[in-house]
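As you look at this complex, bear in mind that one protein chain is not there, while each of the others sits in place.
Note that the chains are named A and B in the order they appear, and that numbering of residues resets to 1 at the start of each chain.
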Amino acid sequence: MRHDVTAPLPVPPVAGCRRKRVLWLRDPRVPDTRTTTSGRRVMASMLDDCSLLALVTILSVLEQAYFSLQVIYARRKFHVSPPRVSGNEDFERVYRAQTNSTEYFSMFLGVLWIAGIFFSQGLAVCVGILYLCGRYKYFKGYAESAVKRLSPLYFSAKMLWILIAMASVGVLNQLSSQYLGYNPMMAVKSIL
Amino acid sequence: MRHDVTAPLPVPPVAGCRRKRVLWLRDPRVPDTRTTTSGRRVMASMLDDCSLLALVTILSVLEQAYFSLQVIYARRKFHVSPPRVSGNEDFERVYRAQTNSTEYFSMFLGVLWIAGIFFSQGLAVCVGILYLCGRYKYFKGYAESAVKRLSPLYFSAKMLWILIAMASVGVLNQLSSQYLGYNPMMAVKSIL
Partner (left out) sequence: MRHDVTAPLPVPPVAGCRRKRVLWLRDPRVPDTRTTTSGRRVMASMLDDCSLLALVTILSVLEQAYFSLQVIYARRKFHVSPPRVSGNEDFERVYRAQTNSTEYFSMFLGVLWIAGIFFSQGLAVCVGILYLCGRYKYFKGYAESAVKRLSPLYFSAKMLWILIAMASVGVLNQLSSQYLGYNPMMAVKSIL
C-alpha cells in the first residue's frame, strides 16, 4: 500500500472518533509499552536468529575442552611433564593436533557467525557441525599417526572455505544493498 | 514535546477529529521518526545488555597483552632470543603459561558472551572476572614453578565449566521456547 508522493493527504474524518481515541492515542505520561514490546520482540527475534549458532559455538568449545583434556592425559601416559612439549613423538602428535585445532578455532568462530548472520543460519550451522566432525576425526587420526591426520584435515579445511565463501557472499551482498541500493541475493531469490 | 507529569490529561476532542489526525496518521511522504526512535531504543537497550560483557572482554584482552609482555621480558632476562622457545626452563614456564592462557582465551570469550546474552549478563560477568583472576594467579604461579600453576588452573577450569553450563542452559532454554513453545527458565522464575 504505497502512496503517491504527490497525492494530497486523505480527508480527515469529521465525527465520532471519541472512543477510538482512547484506543489509539497514547498518554505521553505513560511508558510506551507498545514500543517496549516491539523492542522485546525484535530482540527475541534476534536471539532466534542466532540460537543455533550459539549451540554450535558451545559444541565447539566442548570439543576444544575435550582436546585439552586429551593433552593432559597424554602428558601422564607418555611421561612428558610441563612445561616440556617435546621429547616423545606420540605426545607431540597429540599436542600438535590440539594446537592446530586451537589455531583454527578463532577463525572458525568468526566466519561461522558472519556466515550465519549475513548469509543463512541453517547452512552455516550444518557446515559448522561438519567442520567439528572433521576436527574430531583429525584429532583421533593425528593421535595415531601423522599420515592419518591428512584426509580429515583436508575435509575440515574445505568446510572452513565454504564458511568463508558464505560469509563473503553475505557481507558483500549486505554492502551492495547498503551502499549501492542493490541486493543481489534478493534478486536471485526472486528469479528462482 | 515532553509533558509535565502533573498536567491533566488533554481534554478529548468532542467533534471534528482534524487536529488528532495530524497527531495520529503518519503522512507516508515523511520518514517514520517513531520507528527510527524505537529502533534506536532497541539498539540502546541491546548495548545496555552487553556493556558489562564488553568491559570484561577488554579486561581479558589487557590480561592477555600483559602475559605477552611478560614473555618478551622473560626472553630478555633468560637470554632466549626468537624464534627459539626452549632451552631455558624458567623461560619455558612463562612461555607455556602464556600459550595455555591463549588456547583458552577464545573458548572463554565465546562462552562468556553466550552465557551473558542467553542466560544472565550479571552472573556471566561475575564468573568471567573470577576466571580472569584465576588466570592471573595461574600465570604468576607457573612463572615460579610448575606445581604452583595447579590450584589456580583447577579454579579457572571450574569457572570455565560454570560459564559453559550457564551458556548451555540459556541456549537450550531459548531453543525450547523457540521450537517447542515452552520456556523452562520463565516457568522456574514464576514458581519461585
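By our rule, contacts are C-beta pairs under 8 Å (C-beta built on N, C-alpha and C of every residue); 3 or more make two chains touch, one makes a residue touch a chain.
Not measured: the values here are computed from a predicted model.
Peer 1: Tell me which residue among A:72, A:175 or A:188 touches the hidden chain in the full complex.
Peer 2: Here the residue in touch with the unshown chain is A:175.
Peer 1: Using the document's definition of touch, tell me which of A:114, A:127 or A:162 contacts the absent chain.
Peer 2: Residue touching the absent chain, from the options given: A:114.
Peer 1: What is the set of chain A residues that contact the non-displayed chain in the whole complex?
Peer 2: Against the missing chain, chain A presents residues 10, 13-17, 20, 23-24, 38, 41-42, 45-46, 49, 86, 89, 92-93, 95-96, 102-104, 106-107, 110-111, 114, 117-118, 142, 146, 149, 160, 164, 167-168, 171, 174-175, 178.
Peer 1: On chain B, where is the contact patch with the chain that was removed from view?
Peer 2: The missing chain touches chain B at positions 24-25, 35, 38-39, 42-43, 47-48, 51-52, 54-55, 57-58, 60-62, 64-65, 68, 81-86, 98-99, 102, 105-106, 109.
Methods note: only the chains that are shown with their structure count from here on.
Peer 1: On a C-alpha centroid basis, what's the spacing between chain A and chain B, in Å?
Peer 2: Each chain reduced to its C-alpha mean, chain A and chain B end up 16 Å apart.
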